[in-house]
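Every protein chain but one is kept in place in this view of the complex.
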Amino acid sequence: MKKLSARRRHPLAAVVVLLLALAATGGLYAAFAPAGKAQADESSQSLTIKEGKKLYEVGCASCHGTGGQGSSDGPSLVGVGAAAVDFQVGTGRMPAATSQGAQVPRKKPVYTQAQIDQLAAYVASLGAGPSVPTEQQYGPAGADVAKGGELFRTNCAQCHNFTGKGGALTKGKYAPSLEGVAPKHIYEAMQTGPQNMPSFPDTTMSEKNKKDIIAYLNAVNGDETDNPGGMELGGLGPVSEGLFAWIFGLGALIAVAVWVAARTAKAKKS
Amino acid sequence: MSTTPNEEPRSSRGKAPAGERIADWADGRLGIYSLAKANMRKIFPDHWSFMLGEVCMYSFIIIILTGVYLTLFFHPSMNEVEYHGSYVPLQGQLMSEAFSSTLHISFDVRGGLLIRQIHHWAALIFLAGMFVHMMRVFFTGAFRKPREINWLFGFLLFVLGMFTGFTGYSLPDDLLSGTGVRFTEGAILSMPIVGTYISMFLFGGEFPGHDFVARFYSIHILLLPGIMLGLMVAHLILVFYHKHTQFAGPGKSEKNVVGMPLLPVYMAKAGGFFFLVFGVIAAIAAVAQINPIWAMGPYRPDQVSTGAQPDWYMGFAEGLVRYMPGWEINFWGHTLVLGVFIPLVLFGLVLAAIAVYPFIESWVTGDKREHHILDRPRNAPTRTAFGVAWVTVYMVGLVGGGNDLFATHFHLSINAVTWFVRISFFAGPVIAFIVTKRICLGLQRRDRDKVLHGRETGIIKRLPHGEFIEVHEPLSQEQLHTLTAHEQYKPAEIGPTVDENGVERKVKASEKLRVKLSTAYYGEDNQIPKPTVEEYKEITSGHGHH
Partner (left out) sequence: MSSQDIPEENLPAEQDHAHGAVGVADEENPFADPGLPPHEHRIQDIDERAAKRSERMVALLFTVSMLATIGFIVAYLAIPNDKSIFVFPIGHISAMNFALGLTLGVALFCIGAGAVHWARTLMSDVEVADDRHPIEAPADVRAKVHADFRQGAKESALGRRKLIRTTMFGALALVPLSGVMLLGGLGPAPGTKLRHTMWAKGKRLVNMNTNQPLRPEDVAVGSLTFAKPDGLEEHDEDFQNEIAKAALMIVRIQPGNIKDKRELAWSHEGIVAYSKICTHVGCPISLYEQQTHHVLCPCHQSTFDLSDGARVIFGPAGHALPQLRIGVDSEGYLQALGDFEEPVGPAFWERG
C-alpha cells in the first residue's frame, strides 16, 4: 500500500484514477459488477503496474527515460496507451537495438504476454491512451469482409499492397508484410500508428471499420486463404509474374527447343 | 481435267486413294501442287535458337484460341453493378460489368480461370519469346540483306504485341490495371498541345469515364491482333521465301541451306513443338496464378496499391518514367511536362534505335550482297557491343520499373535504387559496350590461337631437356573451316579528294562520318585479323609449338 500511495502522488495519478473510475462505471452499466470486485480489480491492477514498472526500469528506461518522458534515444511514452506497448513489445519491435537502420523490424518477442501486459499497464498509468483491444473488437464475429476490402484498399493497400504483402517507403523504410500478424496487433497498429505509420483513430475509422479490415485481411492473407489459380508468386503482381514467365515459362520452352533441335545419339561415337 | 484416264491404278479397285483424289481435286482449283513442289521438301536447318520464333507464333495462336473463348463470357462494359457472385470478399461491392464478368469467368465458369490464366501466361511468354527471338536475329546478324524488311515486320510485331498486351491487361478494370490506365492518361496529358484533346477523345471525356473498356476491347481483340496476324503471315511467308539462315560449318555456304526436309521431319518437329508449347503453358496455368483481379478489387480512381507495375513488357517504359527527374517548364500560360514527356519520347527512341540498326550497319559497311550465313556474335564485336548496350538500357529500365520491389527485397533504400538506376542509364550501356567489345576481341583471339596452334588438350608432356609443354592437338579441317568462315570487312577510307580531272572534290560530312564509323567497326583494334592460310602453313610446317 505504501508503494501505491507513492504512485498516487504522481501528477498523472488523478487521470489514471479517473480512467479506472470511468471503466468501473462503464462496467457497472454494462453488467452488474459489485463494488467489491472493482476494488479487488484495482488492487490487482496496481500490482500489475508495479511489476510493469520493474520490467520497464530494466528494459526500457535507458531510452525512454525513467518516467517514460523520453530521451534522445526514444520517444516519450506518456499517453501512448497500453495498445502501443502491446503492439511494440508484442511484435518484438521493442526493445530495439540501440543503433537502428531506417526502421525497427518485427522480430521474436522478448517478453511473455503476461510481462507485456504488466509493461502496458505501467505505461498506461503514465498517461491516458488507447487500451488493448478485446477479442470482441477485432474478432471475426459480425464483420463485413467486403466492406473491409474496400476500406483496406482506401486506407491500407497504398503502403501494404492489395493483400498486405508490404511495400517500400522512402529512404529504406517500408510498410511490413501483414502475413501472420495477430489481429490484435493489426488493430493496435491502426489505433496507435507505430513508427511512420499514420494512426487511424476511432474518430475517423470506427471500431466496426477496423473489425471489417481485419476480417478482410484474414480472408485474403490468412493461413486458409485460397489462391485458386495456383502459386501466389509472392502476391506482388506483374514483377514476379514477369520473372516467372521468363525463367520458368520461356526457360522451359527453350529447354524443350534444345531437345527438339538436338542431334539424336549416333550409333558410334566418333 | 481433275481425273486423268491414263493414270495408273493404285488400288485393286482401279482407283487412286481417296486422299490423292481430294488433293487432285483441290489442285485443279487451287494449284496446290505447284506450291507443294517448292515447299513440301523445303529444307530447314536445325538449331534450338531457330525455334524461338516458333515459340512466339505458337503462343500467339494459343492467345487467339483462348482469347476467343474469353470473349464468350466477358462484358466490355463500364456499367456499374453490385457484385453477387461466388467470391465472398467482394460481395455487395460496386464494380463495372467488365470487372464482374471477369470474376464470373474466374469463379463461375468451369475452366474459365484456366483459360484466363493460359491467355495471360501465353501473352507474357509471347512477348518474352519475341524479345529473345529478336535478340537472336540481332546478335547473329540475320537481319542483313535480304531480311531487313522481315526484321521490321518482326519489330512491329513486338511493338504491337506490347500494346495489345497493355490493352488486354486493362480490360478487367481492376485496381491494378486501372492505375496503369490512369498513368497512360497522365502520359497522354503530358504531350504538348494535343495531350488534353487526345485524352478526352480516348476516354470519351474525363478520366475514367464510361467508355475506355469498350474502346480498348475493340482495339485489343480486333484492331491490333488483326494487324498482327497479317504481319505474322507476311513474316512467315518471307521466312519461307528467303529460306532460313544457317551457322557456318562444313558443307554450309551462302549458296545453300543444309538441314532436314519439311515433310516429314519438320512437320513432326514443328507441329509437335506447337503441342509442347501449349502443354507447357497449360501446365504453368495449372500451378501458377496470374493477375488475381479478385485480390486487387475493382478500380476506383482514389484507391491504389503499392507495387503498382505493368506487365513486364511495359516495365521498361515504367522504369523510364520512374527514374526521370520531375522537370516541368511553365511559360506563357502553358506547361511543358518534361518529366513525363521525355520518358515518353525516350521510350519510342530506344525502340527505334534497335529497329533502324540494320540500315545503319548496311550503310556503314556498304555491303549490298545477300547474307545467309550467320555471324557468331564475337565476329561482329561492334554490333554485339551495341546490342548488349541496348539490352543494358532495356534491363536498367526494367530494374527501374521494379525499383520498389528491389528496395524491399534487397533491403535497400528506394531512393538509392532510383539513383543507381539513373546513373546506370548513362553509365550502364557505355560500360556494357566496352566490356562486350573486349570480350568479343578476346574470343576472336582465342579462335585465332586455336586455328594456328590447335586445341589445348590438357595433357602435359615433359621434353627431353626438362621443359614442360602442353600438347596442342591440331584442329580438323571441319573445325578450321568453321572458325575461319566469317568475313572481315576493311575499314572504309575517304576516297581521293581530287577527281580524275584534277578538280578538287568536296568531301561530304556524311562520308566523313561513315569512314569514322567504319573505322570504329573494322579498324585496327576493333577486330582481330583472322588467320591466313600463309600464317597457318608457316606455323604448321615448322611444327613449332607456339
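Letters A and B mark the chains in the order given here, with residues in each chain numbered from 1 onward.
Keep this in mind: contacts are C-beta pairs under 8 Å (C-beta built on N, C-alpha and C of every residue); 3 or more make two chains touch, one makes a residue touch a chain.
Because the structure is a prediction, the values reported are computed rather than measured.
> Quick one: say which of A:49, A:89, A:120 or A:151 touches the chain that got left out.
A:151
> For the chain not shown, which residue from B:218, B:253 or B:457 touches it across the whole complex?
B:253
> Out of B:103, B:239, B:293 or B:340, which residue would touch the omitted chain in the full complex?
B:340
> Please give every residue of chain A in contact with the chain that is not shown.
These residues touch the chain not displayed: 151, 154-155, 158-159, 167, 169-170, 173, 175, 193, 195-201, 203-206, 209, 224-232, 259-260, 262-268, 270.
Basically, only the chains that are shown with their structure count from here on.
> Would you kindly tell me how far, in whole Å, the mean C-alpha position of chain B lies from that of chain A?
From the centre of chain A to the centre of chain B is 46 Å.
> Please give the residue numbers of chain A that touch chain B in the complex, ascending.
Its residues touching chain B are 102, 144-150, 153-154, 157-163, 165-172, 174-175, 216, 219-220, 227-233, 235-246, 248-250, 252-254, 256-258, 260-263.
> Could you list, by residue number, the parts of chain B that touch chain A in their complex?
Of all residues in chain B, those touching chain A are 46-52, 54-55, 88-93, 106-107, 113, 117, 121, 124-125, 128-129, 132, 175-176, 269, 272-273, 276-277, 280-281, 284-292, 295-297, 300, 302-313, 315, 401-405, 407-408, 411-416.
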